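For this depiction, one protein chain was excluded, whereas all remaining protein chains were kept in their positions.
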Amino acid sequence: MNNKVQNNRAWLLVLPMLVLVAFSAIIPLMTVVNYSVQDVLGPNARFFTGTEWFSTMLNDSNLQAAFGRQILFSLTILAIQIPLGIGIALLMPKKGWQASAVLILITMPLLVPWNVVGSIWQIFTRGDIGLMGWSLRQIGIDYNITRNAGDAWFTIILMDVWHWTPLVAMLCYSGLRSIPEAYYQAARIDRASKWAVFRYIQLPKLTNVLVIAVLLRFMHSFMIYAEPFVLTGGGPGSSTTFLSQSLATMAIGQQDLGPSAAFSIIYFLVILLVSWIFYTTIMHMQKDKNSQGGA
Amino acid sequence: MSYQIENTQQGEKYNTIFSKVSSAERRRRNSRSRLKKRILLGIYIVLLMLPIYWLLNMSLQTNSEILGSMTLWPQNLTFDNYARIFSNPSWYMGYVNSLMYVVMNMIITMLVALPAAYAFSRYKFIGDKHLFFWLLTNLMAPPAVFLLPYFQLYYSVGLFDTHIAVALAHCLFNIPLAIWILEGFMSSVPKEIDETAYIDGYSFPKFFIKIFIPMISSGIGVVLFFLFMFSWVELLLARTLTATDAQPIGMIMTRTSTASGIDWGTLAAAGMLTIVPGILVVYFVRNHIAKGFALGRT
Partner (left out) sequence: MSWMVWTLPTAIFFSSIAAMLAGMTVWELRSPSIERKGFLPISTTRGDRLFISLLSAAFIHLGVVGFTSLSLLVASAVSVIWLLVMMRWG
């Protein structure tokens, strides 16, 4: 890892990728910045507004509420999905046709288009034609996601757990498979308890994949859009309106380019800060590990 | 490592003393715990499959049966919903469109991500760490931020409503992801292999294609899986950049809700069909996935 050669001609290998990503990332980003300081009414009617949109957006109570809900949502699903994913990975068979079959079944939710995930759960939870909604009503629970905010939250969390726990499980499963059989034999001979095997053999091997899992899950949950949009439409009221949806409503629904651009930039800066902290921490952990390994 | 060696040494000691006594009992305990594992896993999979089963169930019913009464399986099995999709070009072209931009995206991404990941895994160059971080931030950029500029960008370069537009737009998050995963795999290939190949007279492209790529094939399998997955499931950008000629299936599905209500049967059938390509992809890369899902970072 540490014996990389200094060679600036490596830029030539990176260049094609850079051009493509920059085309899709930098030009739109610049445009968003331009929007954010103007009131754009049409191609020829625009006024410079300076920082006005930023101060409006930062003080907008709706957005602050959406931000709070977003954080709550992301933390909740991380708290559920990570332990559940580890648990499922421990249960999965290691070889044979069963392993393949389980693998294919478990990855299925990951490959459903996001708006279809919304549709599936919308159908599944409807009181009249959905299995879950219907069953809950049969046993006397007044379950209604379009009226009851608690039910809507519960359903969205359940949907996300359904949708994304497989990713965590797959990552952990693959991490577990890389542990040599000798470790387990040693532990068995040692009469190590199951907990000890997990704590001292399996968990350390899982740290790296878990970091990836947390990072991926945090990122995607932070910009979740299609699933709640289809399932609840952000309702009832605005109880399940998350950041992306507030943004989309503003930008597309109301055509308020300036404010939504300002909001996008604030959102982007938050994401940048969070991902930088994550990234630095990971790099730091790896560096510490490498230097310990070398010593 | 030291832990393992210590244990095996101790283990040998234990082994000689206890092996005969404990083996039968251990085996019994093992099989009981395995049974428990299987049951728990079975329950999870059943729960996981329930919503999908429900979709399948509805796709095989007529609308009157869906709305009429609660049936746990189709009473009058019908394939009309599927027939409607396969006989109508405006429906099945949605699948073709989606598949086309997904495949294009996979090819473009692989072509540019492989050399870039190689550069990151083998060389130090000015700004490498910052470039890598910048790439990762693109993974986190919420597409909702970029919708309008995207529309205008692709409109102004004349690519609006083409497959290639969606494929290029999806590069925004797929290229960084591919580089991130591939870099992990490439770094686990010892550098000596490169050096030996160069001494043996291989040119860089020949070495890369003949030797290096086969060595990281599980990595590539996993990357392809991820590329397919994220491009296939994304709809926000795909919807914004297309109108009629390259419209993705997810968008066409919204047509099922009309003034007279929602056509549940067709919606369910179309939804079922969006899952099928994914299952095929997983089936083809299943062995690589198990090995390589940890992204070469264990």
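Note that the chains take the letters A and B in the order they are written out, and that residue 1 is the start of every chain.
In the analysis below, contacts are C-beta pairs under 8 Å (C-beta built on N, C-alpha and C of every residue); 3 or more make two chains touch, one makes a residue touch a chain.
All values reported here derive from a predicted model rather than from experimental measurement.
Peer 1: Touching the absent chain in the whole complex: find that residue among A:Val33, A:Ala99, A:Leu158 or A:Val211.
Peer 2: Reading the full complex, the residue touching the unseen chain is A:Val33.
Peer 1: If I consider the whole complex, including the chain that's not displayed, which of A:Ile104, A:Val214 or A:Leu272 touches that chain?
Peer 2: A:Leu272
Peer 1: What does the interface between chain B and the hidden chain look like in terms of residue numbers?
Peer 2: Looking at chain B, the ones touching the missing chain are residues 126-127, 129-130, 149, 152-153, 155-156.
Peer 1: At which residues does chain A meet the chain that is not included here?
Peer 2: Given the touch definition above, chain A has residues 27, 30-31, 33-35, 37-38, 40, 43, 46, 48, 50-51, 54-55, 57-59, 266, 269, 272-273, 276, 280, 284 touching the missing chain.
Throughout what follows, only the chains that are shown with their structure count from here on.
Peer 1: Under the touch definition given earlier, write down the residues of chain B that touch chain A in their complex.
Peer 2: Contact set of chain B toward chain A: 3-4, 7-8, 10-12, 14-15, 26, 37-38, 40-41, 44-45, 47-52, 54-55, 58, 66-67, 70, 72, 108, 111-113, 115-116, 118-120, 122-126, 128, 131, 133, 135-150, 152-153, 168-169, 171-172, 175-176, 179, 187, 191, 228-229, 232-236, 249-250, 253, 264, 267-268, 271, 274-275, 277-279, 281-283, 286-287, 289-295, 297-298.
Peer 1: Would you pull the chain A residues touching chain B in the complex into a rising list?
Peer 2: For chain A paired with chain B, touching residues are 1, 3-11, 13-14, 16-18, 20-21, 23-25, 27-29, 31-32, 35, 88, 90-93, 99-100, 102-116, 119-121, 123-124, 128-132, 134, 162, 166, 170-171, 173-175, 177-178, 182-183, 185-191, 200, 205, 208-209, 212, 219, 222-223, 225-226, 243-245, 247-248, 251-252, 257, 264, 267-268, 271-272, 275-276, 279.
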